[in-house]
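With one protein chain removed, the remaining protein chains of the complex are shown where they sit.
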């Protein structure tokens, strides 16, 4: 539980009121939430992880957190699908960035784990802005109190390589590694949006062995949204869940600003409806990753990432509100 | 009726012939139609309204009319869905811009009303290129001869605030104000594409009180296109209709160049099919608004706005042709 | 048959291995395949055709081949829908560009025909990167050994004008001309994605006379993907087929970088599913055309073009593998 | 002299007053001047020439005229260096575009000549917005009443090839051809800004034989602005002068939107000071060419082209005012 | 003097150490300085003023402050010309934005004055990030304790209109108004960079009457940098000085992202050398304004604005350090 107890009588933290201060004004924290780099009595912490040393293709997602924050100015307070208003439910703050080291992936990975662990120890649930997908392994390590955790992965790629270019820790291996380390409950793990691989059945071997539920993009279209939601809910069950959203799960037109963009994927609408369909699941943490803003001069990717972050926040807020403010 | 009667024998005005003059050549009027700043014997007038003082978030839609005109070079003369060829039915001209005053929103609003009123008094039906959504109230005022008018609003937002930042007249209040002023027939008004608000039921109170038909984006997907069209036609009935298309009704990928872009919205295909489904409704005026071209370096938004303007033009042409050339 | 016979024992040519050399490294050939400007013992040749003198609207597709090659770095080796792995089936090389003459459309058209004819005579099947749609006529001429060929045309436009601006040979007339020259089997020709014309029934007269199967975008949505695929397969039959993909068949959001972009079209997902549904058809050549990269600063268009090229390659590989390596 | 004589008492034509109508409003004619496609009693005609079939490298300058017009909204009425206020001196109108034929360079070249000749016969001096540099030869042909004319060429390239890719008429040969045709007075011709060639002395042979005054960019820096101006004035003398400004004479940072951009060139300041230094020379026509707007998403090139057009207009206005309104 | 006295022993506030936290990490305050929205014991406050209701041409500078902050991540701590290291001299914080009201220019202007006045009353010297040039009048009002103040204006335009479109308070009138209100000491005021006006001598009448020192861009080139600096120092004298930098004083290539961009202006080098030459002048406040980031997809303008802000900060730090920490 949170060591520094919150005053139960104070109202929850709120984003800057857009009726009082126009959306274009004020510092670029996530949704213009209060900035709290040394958080104590909050329940959800938005944390930037500007790390792109895990990318084998394009770099640039180290600039993702700043871009997502800037793009989040326009997001409204209520979820138009689920009706959730997260800031009514929990105390949220933008806790800033885990700076890391641009020359030392291993040290940065450790720093990420430590930072997340400190949040977790204070009963603060983290919601991360990437950075490349290599950030998810250390976040899961930091969430060890919840292990083994169920994972809902949105992704064009499996990310279950054993190694890539000799590296065990990167944006193509994190899920395998997390499973090997016992952080992930394979039977409560779903991979959604898959549509890019090089071989075929062998690529899926690890997922099958680990008992992941694999829903390729073809599968998704066959199932339809409702059945997909039902299946995901069934797999995730009642245990703690981590939602990891690689922005390349989206179609390239929705996310041109990412390293490994792939056509023929999910629309934002798909993602929103699916995520809203999971309201009530025990989502205790998550991330939105692989946003490389300079590849998208119109800034669509970062806006979409901000909205996806809000969707995950809504899930976390409902789950956390059930636990109550400690 | 039109005071300066048209010679019944002259052929209708036509856009520049793309077989004679390549599309990239010639002045940027809408679809390279004749420019007529002092129109008399035309039936539909395309009018630019470069006003963005009604925007609470991003500015820049003052450059919308010029961008839409430039982007309209490629639009073809026949509607591929409804088969309508508007330039065969009515005389259309580009009547230029209502210049307005960059420092005086109130004066500009009056100027817009007066200009539209003059057109209406000459039996010229206006089709406006915005500008932000604040232009619609003064246009409706200018259309007083038709009041109360039915409204078909495409929008991500309700635009029914009572005031915003203390202002009664802006892009978030226009619909409430128009209803209060008796310009709008609430029972013949439809709001479509809604997917962004901050509270929930209270946000919809005005719409319900005013008997607007509210079709959120969720509702739209539940209904499907056909049933949506049926419902809209049923609500609009036989009376005069105004179609107001806020470009943010479209998904962000279709309209990255607007102030308040929101993911998870209508596709152009959705919009086209719905609008074509309304062929025969008595659409006497309309607008396409909130195009802020500098936010979209690929220019998708302005092309889509040009095509939407053409769709509304087709509806107006059919409705006007029934009236006959006076 | 191929005059310089391939050593049956050597393994097929492969793209640069992305596990050994990162995707961002190496020369920009298509999918980093071997470059072979004087090909002999290959089965499929990727050939650039940087020609844009056939465009009546925007120019710039002369830079398409270079852009598509650069964008193809990220394409994976396996088709996620059909499972085809083309480089396991046939020998493919990037044979470079048909340079042409920027001041002489006729000479370039002849050069294209000759080059393709030389490939065809060596039993090398061509897959072309355009260039505007005017390239398809000379390619079909070069494929005379296969004539009359069935054509699957993805396009927003019919391209069946008799002439345009007095020219018989351009991106709006190629299909009529090819049919007139006996290159195309009209009864085995499908036009898909059509949604832009100026008149109506008269525009379709040639297609009907030539017995083309016309599937407008409205038709496509009525039929659905499966029935569309069935119909196409039925029309194409067992004879040789040419797939010509005008990138403007795609919705403008998928292909903002083209001369004649039109909203309300196919998504990449639509195109991918349809093409995958044709696996097994005897596709012996094809092209992806009208990519004008400078109009799309995010580069979506060229990535999509690269993926479409891969889809056509998969069809060709399966068809060619049946023939065997000669 | 002008056949349709102007009423001496009416005030000169003026651009739209920016105190009455904001700069962002109104149709995009050059500097929002009156549009007069059938001009009679004006003295200078701004004419667009959207022709890019003369380009051997990048295409896209066919969209130059529209872009320059749009970018000209911000240009002020007074020349800040020379003090000239052209609209006080002469009647100017935007006479629209010479549409041309996208498939027929020769026909377009003839159309350009005829159009210019008609202007010249009406004593209307033309100022052209290109299009590629191939437009200058036919303009000079149309100016035959003034032949042989002195030419001031701003350019990175010599444009004195005898032929290029077998073509005699393109953006690399126009100056040689014009000299051969007796249109140009070599002894009153200056080439300025040269800094790109492939051989060396042989490249300059034609210029030397034709007695052109060659001022490479190195020469310009050695001479300095004042001496350069003195030399140019001395060469141009009192005869009629044509100013042809290839935008690639400017440094790439000033004109990224052109086919053959070259670093290390003139700044806009250089060009402005030089052109102002020629006030009083008998400049009777000119052009600004090679603006390909899609290559420059920030739009710098087209703004600079608009300002350069204004500079040439100032020179023409002073020269024409001396002649008097006929 | 500052009411809440600072602990003299604590070290000065510092930007985030780029050796500890990479430049791409951390919230986007100016140069990653501490954020202090309720400042007390600081000496210089960086304040954003996202106001663009004073613009008669393009809008969009309301997004300037956020863009400049983001772009300031790369600025180093030492001035390479003057050697000044401002954070060694004074306590600086980013005090956030003056939000204002998007529909009420007058109220926003008052809010700006009040905010600045509160800073001034606490002996905090303000350095503002615009916003359009209309922000300078209310800032000067808030600096009334220093009135009449000398002004160093960098600008392409005079900004001395009496009114524009009927408005007395906008980006074209602020300097006249400030002088009329007695805020500005005309004899200690310099206008530099001027190169855009519509008439000529009449445009300069107010400046002359007010005894401003006018240095047009032509004058600047005639004088050279050293003499310009000497003249400016001589005019500014020993009294308090306000530096107002309209980004359009820079050449368009240095600042494509502004409403009224004009070619042929100052380079950043010019501006830097001039500003460094004023080290020791009693600069007590300043602003950098008219940055409209969406017009510049490469982001050059906002980087330059960040560097100019740093230059002004260096001048203020030296001047303030002389006063001592109160």
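Think of it as A, B, C, D and E in the order they're written, each chain with its own count starting at 1.
What we mean here is this: a contact is a pair of C-beta atoms (placed from the backbone, for glycine too) under 8 Å apart; a residue touches a chain by one contact, two chains touch by 3 or more.
The shown structure was predicted, so the numbers you read here are calculated from the model rather than taken from an experiment.
The shown chains contacted by the absent chain are A, C, D, E, with contact judged over the whole complex. Note on the undisplayed chain: of the listed residues D:56, D:72 or D:213, the one touching it is D:56.
Residues 20-22, 24-29, 35, 48, 50, 62-63, 65-66, 69-70, 94, 96-102, 297 are the ones on chain C that touch the missing chain. Taking the whole complex into account, chain E touches the unshown chain at residues 18-19, 22-24, 73-74, 76-78, 80-81, 83, 85, 253-254, 267-269, 272, 297-300, 303-304, 307.
Think of the hidden chain as still there; on chain A it touches residues 52-60, 62-63, 101-105, 107, 164-167, 170, 292, 294-295, 297.
Following the convention adopted for this analysis, only the chains that are shown with their structure count from here on.
Between the Cα centres of chain A and chain E there is a gap of 40 Å. Counting partner chains per residue, chain B has residues 22, 24, 56-58, 62-63, 101-102, 164-165, 253, 295, 297-298 touching two or more of them.
Taken as a contact graph, the chains fit none of the simple arrangements: neither line, ring, star nor complete graph.
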